[in-house]
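Here the complex is missing one protein chain, while the rest keep their positions.
By written order: A, B and C. Residues from 1 in each chain.
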Amino acid sequence: MLVPRVWSSVRLGLSRVLSRTLRGWPSGEGRGMDLSGIYPPVTTPFTATAEVDYGKLEENLHKLGTLPFRGFVVQGSNGEFPFLTSSERLEVVSRARQALPKDKLLLAGSGCESTQATVEMTVSMAQVGADAAMVVTPCYYRGRMSSAALIHHYTKVADLSPVPVVLYSVPANTGLDLPVDAVVTLSQHPNIVGIKDSGGDVTRIGLIVHKTRSQDFQVLAGSAGFLLASYAIGAVGGVCALANVLGSQVCQLERLCLTGQWEDAQKLQHRLIEPNTAVTRRFGIPGLKKTMDWFGYYGGPCRSPLQELSPAQEEALRLDFASNGWL
Amino acid sequence: MLVPRVWSSVRLGLSRVLSRTLRGWPSGEGRGMDLSGIYPPVTTPFTATAEVDYGKLEENLHKLGTLPFRGFVVQGSNGEFPFLTSSERLEVVSRARQALPKDKLLLAGSGCESTQATVEMTVSMAQVGADAAMVVTPCYYRGRMSSAALIHHYTKVADLSPVPVVLYSVPANTGLDLPVDAVVTLSQHPNIVGIKDSGGDVTRIGLIVHKTRSQDFQVLAGSAGFLLASYAIGAVGGVCALANVLGSQVCQLERLCLTGQWEDAQKLQHRLIEPNTAVTRRFGIPGLKKTMDWFGYYGGPCRSPLQELSPAQEEALRLDFASNGWL
Amino acid sequence: MLVPRVWSSVRLGLSRVLSRTLRGWPSGEGRGMDLSGIYPPVTTPFTATAEVDYGKLEENLHKLGTLPFRGFVVQGSNGEFPFLTSSERLEVVSRARQALPKDKLLLAGSGCESTQATVEMTVSMAQVGADAAMVVTPCYYRGRMSSAALIHHYTKVADLSPVPVVLYSVPANTGLDLPVDAVVTLSQHPNIVGIKDSGGDVTRIGLIVHKTRSQDFQVLAGSAGFLLASYAIGAVGGVCALANVLGSQVCQLERLCLTGQWEDAQKLQHRLIEPNTAVTRRFGIPGLKKTMDWFGYYGGPCRSPLQELSPAQEEALRLDFASNGWL
Partner (left out) sequence: MLVPRVWSSVRLGLSRVLSRTLRGWPSGEGRGMDLSGIYPPVTTPFTATAEVDYGKLEENLHKLGTLPFRGFVVQGSNGEFPFLTSSERLEVVSRARQALPKDKLLLAGSGCESTQATVEMTVSMAQVGADAAMVVTPCYYRGRMSSAALIHHYTKVADLSPVPVVLYSVPANTGLDLPVDAVVTLSQHPNIVGIKDSGGDVTRIGLIVHKTRSQDFQVLAGSAGFLLASYAIGAVGGVCALANVLGSQVCQLERLCLTGQWEDAQKLQHRLIEPNTAVTRRFGIPGLKKTMDWFGYYGGPCRSPLQELSPAQEEALRLDFASNGWL
């Protein structure tokens, strides 16, 4: 079990690496980190004047921390990371680590467009408490992001990261699927422990599981909409925006899958699809934050250019939850 | 004028309906037809001079007929139906029905671009032995194929078809996904019994199952690559190109899913993904037919403009099977 | 076997070729056919019961025949050709040829999905009066339509066609761009005289003009929206849906371009963009036909599944013409 090893995650820099070594991991590699479980990709709360509201972040995490999540993702796509400054990004990681129980993994989105910036951000996030770095594919020059370029990028990051690296493919945002052949090659790197795949293509997920089976490589579904199917095909968990508001239900779905209660799992999964689509593809982060307000968390505004929902959109959002019995 | 012809067709269709009744199905509508199971979408064999080779078709069906399939699809996308004349299309249905055991369902792809032609083809195929019509979305004017247009199209076809209708969505060929809201509306038609969905989006498949749960509406996965995941989320079967060559394995996967042996199912599913992709998206019908030649069936040439594989492609195809232990 | 039928067709086609010779064109190949000018891609009129209304077709052509068009296209995408039977397709060509003045070119869309069917349709259309065949890319198996496959297809068609062949690339309908390298190769075929390119990418159009400059190969813009730009970059004319309703204006734009009055051309072009988009991408054939009704032609209904415009769409369509001073 990982739990004791996570214990001293707060320590900084080299002592962090050292502590990992003392905790039984070979230094400089991630093998042995067990990612299995559910993670909410937490939102970044802002004040009315668009400052990061760290207090609200902590409040949300305290509430979410009581649920049986494996851990938390900060600065996934739902964390509005492209809108944060570098220092805000680090502060969010640091605050999250402090706010969370010691036994919860903290995966921090450290991706930047350049390899160099990604390395620096990854190292810094590890220093302030990230247990692993979740690294989104660079995408502005997607026409040049061949497998070779992406393998080079991730290898460099993983070589230099003091914490394990999780690949992150999210084509809805990046317009880019991390190619399977690149994933397979990267799975052999001792410091790359898995992938969060948000594309929703279970054939691809199954293939990745299959072709990395000789590696200690773990796949996390990137959304609650295909969580059951991902478990069925070999994923070990999920990073699910919906877990920010229906956290216990998503964890219940996990349990049903893990204990082989597929019939009940299916019924629950069915009722989660529309709410999940509503807070992701359909209404995005503004929809997710609005729903958080309904469910007793702090959602609040997004940073511009993300706009708040219109009344009609808000009504449609509510219906997606109500018609499935969640409101 | 079309109307009289259709009516006479419907009349002629009645004896067909009668025979369906005799075989234990409710007359006059599709409800009650149990689609559950595996179907190979059979290829259309051609001679060296590109004539339909009905003899080889029958030989293939005789061999395939010994496997525990629920039935057979003729003139799905793998049947090269856009390359067949109307009379060839009907003759293929007729020959298939005669070649197959009585207890095997025969689903015939009757889609044309116009509603009128689709109705006529559907009626005619029913007359020559189709148990159900599988109707692909019209697609040349995809920019105008709104939900309303597609609902109108399918309603008309289902109203006039003497046999149950199965919707067919295959975006890789049509560039068009039959919208979920249209599927839900159409699921209420008494003569529409299900959908073959080849898009591979299990979130969508789950949503369709969920939103049609009060109807007697059945979902078939359109490919072996996501068959396990589709079963897990509520599909009742699959139309799988791969079943033309690895038929018993696909049926075994079905059994493992239906009997809850998910671990073994997963292992088998994993080994089927690459071969499946090879005979569908990667190498298409030329790949499927080449593989049929290897596995003791008649594959033979495709009609032009489909080209046969290059030696390098053939080698890659072979590797996709060999590396998974099938050759 | 196909061959004898084709050969007899080719034989029958000879009288057609002969008549072409009498009209001053070189026999036996397309070189020398001057495509330059404007062509309306005429719609196929239907009665209220969806029969082809040949009388209305002739009426429309008589009216359009008085305008300074180079010729006419029948069974381009606007002709609803995928909804016509083979005999309707031939009858439309035959009637059009008879209705049109002798000096107007008749380009007939003869594309089918299979090479064999396309050859037969091309030969038959030539027999009943087509001056050239406009052959759309096959598209249902677009994943397999490599340059090699398309070159093979068109070469076969051009080899066997008694009239010159015009390539036709219309990605909005086919999801497929005829690759530039294939166009360049095909431009060397003695019986391929040009391309109608509806994609709207003038960089591509310029490149095609440039790379076929040593051939007698002509490019027609496939839409009025980029007609001026196409002339500027080397196209010799256009097949423009909008010419069905604003025929004299499109011809005026041609004249302004050909006589170097670019400033006036630009003003006119600007005013044609929105109406053109309205009758193509925005509202499709139902929009075009509705507009024809307004402008003194017979538009009438489309065949199903194409639906007529809603009142709101009709209002938006009207505004696209009115706001540019055309209504």
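FYI, contacts are C-beta pairs under 8 Å (C-beta built on N, C-alpha and C of every residue); 3 or more make two chains touch, one makes a residue touch a chain.
Just so it is clear, the structure is predicted and the values come from calculations on it, not from any experiment.
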The omitted chain touches A, C
Among C:R271, C:K289 or C:R303, which one is in touch with the chain left out?
-> C:R271
Of the residues listed, C:L220, C:I233 or C:M292, which one is in contact with the missing chain?
-> C:I233
Option from C:G200, C:G247, C:P286 or C:G299 whose C-beta touches the chain left out | C:G200
Contact footprint on chain C, counting only the chain that is left out | 200-203, 206-207, 209-210, 213, 223, 225-226, 228-229, 232-234, 260, 262, 266, 269-271, 273-274, 276-277
Against the hidden chain, chain A presents residues 49-51, 77, 82-83, 85, 113-117, 138, 140-146, 148-150, 152-153, 156, 172-175, 281, 284-286, 303-307
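FYI, only the chains that are shown with their structure count from here on.
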Indicate which of the five shapes (line, ring, star, complete, other) describes how the chains touch one another.
-> line
Centre-most chain [mean C-alpha coordinates] = B
Counting C-beta pairs in contact, which chain pair ranks first?
-> B-C
Euclidean distance of C-alpha centroids - chain A vs chain B, Å = 38
Using mean CA coordinates as chain centres, what's the chain A-chain C distance in Å?
-> 52
Residues within chain B bordering two or more other chains = none
